[in-house]
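Certain chains of the assembly are absent from this excerpt, and the rest are unmoved.
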Amino acid sequence: MGMNTQQCRDPMSTAALLAKELAQTSVERDRRGGTAKEERDRIRESGLLTLPVPTEYGGPGHTWPTILRVVREIAKVDSSIAHLLGWHYLQLVTPHLMGSPKQKEKCYAGTVIHNWFWGNALNPRDRRVRASPEGGNRMLFNGVKRFCSGAKDSNMLLVSALKEESNGLIIAFIPSDREGVIIHDDWDNIGQRQTDSGSVSFHDVIIEEEEILRSPGPLGSPFASLRSSIAQLLLANIQLGIAEGAFEETKKSITAFSGQWSADVEDKRRDPLIIQRFGHLWIDIRSAVSLTEEAGTAFQEAWEKEGNLDDGQRGRCTISISVAKVLTARVGLEVTNRMFELLGARATSTKYRYDRYWRNLRTLSLHDPLDHKIQDIGDWALNARYPTPGFYS
Amino acid sequence: MGMNTQQCRDPMSTAALLAKELAQTSVERDRRGGTAKEERDRIRESGLLTLPVPTEYGGPGHTWPTILRVVREIAKVDSSIAHLLGWHYLQLVTPHLMGSPKQKEKCYAGTVIHNWFWGNALNPRDRRVRASPEGGNRMLFNGVKRFCSGAKDSNMLLVSALKEESNGLIIAFIPSDREGVIIHDDWDNIGQRQTDSGSVSFHDVIIEEEEILRSPGPLGSPFASLRSSIAQLLLANIQLGIAEGAFEETKKSITAFSGQWSADVEDKRRDPLIIQRFGHLWIDIRSAVSLTEEAGTAFQEAWEKEGNLDDGQRGRCTISISVAKVLTARVGLEVTNRMFELLGARATSTKYRYDRYWRNLRTLSLHDPLDHKIQDIGDWALNARYPTPGFYS
Amino acid sequence: MGMNTQQCRDPMSTAALLAKELAQTSVERDRRGGTAKEERDRIRESGLLTLPVPTEYGGPGHTWPTILRVVREIAKVDSSIAHLLGWHYLQLVTPHLMGSPKQKEKCYAGTVIHNWFWGNALNPRDRRVRASPEGGNRMLFNGVKRFCSGAKDSNMLLVSALKEESNGLIIAFIPSDREGVIIHDDWDNIGQRQTDSGSVSFHDVIIEEEEILRSPGPLGSPFASLRSSIAQLLLANIQLGIAEGAFEETKKSITAFSGQWSADVEDKRRDPLIIQRFGHLWIDIRSAVSLTEEAGTAFQEAWEKEGNLDDGQRGRCTISISVAKVLTARVGLEVTNRMFELLGARATSTKYRYDRYWRNLRTLSLHDPLDHKIQDIGDWALNARYPTPGFYS
């Protein structure tokens, strides 16, 4: 596909090319589920893995608005792959947010040199992995975690555990093939079927001292707490991509699936009721695009503040992101539902698997409760209170 | 299951028992699709097939409100099976609506004696089956029809074709195993997966004169035109059943899939935001139940008028049915979407296939365009015009 | 207007006649506000005041479904007058619900004999009227109450106070001209402008022992607690009447206020977008009618149980009423907002005061918080819990 395998100078074109390629097989892969090994390798070749790595570590140093648009572009045709790529970025920058300068360097530079694909085994709501001390400052991890998106076929893994006695949180990065790490093939859900969001179990996994991040969590500092902002922003962009993809597909296929129902309207494209529905959907999509872009810009500003980021800017930024998250979910639900009313009965054939837009959106949008985000937003709007930093806000 | 295999005296209890049985396997059968042979046989044994047959022909003579509630009860757990049973009733009574007294008798009595399961190959929007004269008053059918719900494994089949020259519509009933009839196994859609709504092809199929209905269509008489009302009313009841089933499942499993998200709310059942959503859904469901019941009652009154049914009563009855159809679709979409927000992320596991409620509803609700029904309703509300009788209104 | 001034045998015809008369002046009276003295006298003459009085006390003994339909019929053209009449019924039957047989008889028979128009000064949320003992078993009332609908120009008044020491609730009925009662002319709100829902002050008002009801409140018994059900049911019916009235006006005047906007549609009555909106509104209105009627029927059954009413039936009845209340508010808001989009810009002239539908609905629907009713409904739907009886549920 002619993608720059080393480094990606024009990420949007690369993303568009990759999306075109993914679109060829996304229906079949939605059926199959499982690990998208071939597609992951195509991402590896595309050069997209290093987008956020700063130039000082040999990366292209793209900003978040670009990174998020890349993820969204891919989500238009394949929200699982978009999720894998997005979550890769999330893990990749975590040592920057929560680690030492040395750890940050190691992860950024390593990703450029080895073209690491990062996976997730951090899920803080699953408290079943425990850490115990082990000779020197090493720790030993034991237990199991669910919802570990992208762990399968990854090179590096972000992992977390609770200390046996204090329940203190430990976050670390390790090679995915570290001894004792078993990545299970047990993700079989109605949507986001190729995200490998299954479970990972740890059997006496040794974690070296230098792999452990020093500010392991959202409360470390305003900057560290941006990790959840990235996650939420990725979710918003993937949700928006799904909505846009469904809309495009509907537009393209508007006359493909149903004959003439009304004597008054020879062409569905001239049917005022069809046009009216497109009008409403377009307004919805424009709102979602606009607020998602705004959130991306706000985030970039917060990101650039780094150590100087204060609670106020952090708070406003998360509200902006939450607004995008809730709106893209709402709009996405609307589009992925209504597309069937526009296309007609024959569009329900499994040949097209058009339900995957809805299944993907519905699954993704449950990552954490939307109503809690609305509470955060309402509390800000009414009481000028910022959300308490946490793994989901 | 202790069901009366000959005749069903207490249809609602029988339906409830059958539903309980179907619920055991509905998840697996949704996965598998294909013909529900075993379940169709259970229906055969249940005595439910003869519900509408008047006592003068040896049937129990149940009224439509009862018949519709039976279909709805089954739809709560399995909308495919409900569809098959509903469509059976639709075909079974068609000779009563459009045929001669003798044809009516033959079909009613035959169903009681032979426990016939009726299937559909009538789809009037698919104009590809043609009829040509063949010695005497016989006709020969050739061509193919799609969306032939319940043809597979049926005993009797309602069929239609257009006359080769005049394009006049012919509707007839024939044994499903009539030579030249091939029922294809090609229904593979996102919802209503066990309705066998695939295609039937006709190869020089002989139709005897006495099998041809004399008022073949909605314009024959107000009474004949009630056929589409039955179809729409069945759709409304199945849609409502899906909504009720999804609601019940959500209620039952409300605490099964997600841990504590908020420090303020220990129990999801006491979370005001959860309760508020249940309140809204309940209002929606109550509206849908109420208007669907009203439509059933209005239909029964129209049905009893038979030859004396006039355009006005016919018109008001169809509007009442259209209101139920549109509202049950709207409410069903709401419930089958929102249930996931109430249950949480883990409810997306394919183990539960909770998406089937939405997939079934979404597929079924596209039978014919909802917006056209809304136009019919609006034209009545604004201009006091009745819908033109047709195969869909 | 030819109404039976003594007793009303055909309440719906009487209500229709009265509505026709009220419609002549409702625009002007909405402008003016204040006491609808003339219209109250027309109600007095109409015979409608005695509708609920049982035959054993000389009344016509109409059932609640009829009474509620009468109120709704009038609300279609004048929701203030409907409110006054509805609240009259509410006060009139309160001694039946909470009083002794003798008190019940006195109020029923007195209303038949003297054609009493009852007013309200009971508002339990306003705790400013205090009761102190006064020679014998008399009480003395002092203080002020707001939201006393229909007190002005009334003959009898339901009043309440809290006992000075125990804070126990006292409810009594007294002649409106009892010494020390001052009914203020201070209701000037955006809607329901002729309901005189202003304040009443009490200056050493003597309440006789036999005027004090023995079960003064919702907790007295399930039957006593039906008082709030009547209030809520009246609100639902008035809200529905407003919605129906607005819909009728819109339909009637659809072509009156705007010229041709589109070259494609010469007649607004044939505009598919206009028809679509009428379709949606009609579905909404049908839902509201259906559930409001259901609630009326459920209430009548509860009412007839009297002393045998149990918590379960009481609970289900209030849920049915709450559903009607919330739905009529929702539908009413929709209709009273959308009517302007259907009628066009010129319909905003104050000549028509079409905004009164919305202002009346909006004001009425705030009687008590809708969200609390939705919580009650949700708690029932999710947890099978009945609402705690109270003055608002």
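Going in written order, the chains are labelled A, B and C, and every chain counts its residues from 1.
One rule holds for everything that comes next: contacts are C-beta pairs under 8 Å (C-beta built on N, C-alpha and C of every residue); 3 or more make two chains touch, one makes a residue touch a chain.
Not measured: the values here are computed from a predicted model.
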Complete-assembly copy number [criterion: all chains share one sequence; 3 shown]: 4
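Heads up, the rule we're going with is that only the chains that are shown with their structure count from here on.
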Geometric centre: closest chain by C-alpha means: B
Chain centre separation (chain B, chain C; CA means) in Å: 42
Distance between the centres, which are taken as Cα means, of chain B and chain A, whole angstrom: 41
Per-residue multi-chain contacts in chain B, two or more chains: 371, 375
Touching residues on chain B, where the partner in the complex is chain C: 251, 254, 269, 272, 274-283, 286-287, 290-291, 294, 323, 326-327, 371, 373-383
Complex contact set, residues of chain A against chain C: 264, 272-273, 276
Footprint of chain A on chain B - complex, ascending: 125, 147, 188-191, 259, 261-262, 273, 333, 337, 340-341, 344-345, 347-351, 353-355, 358-359, 362-363, 365-372, 375
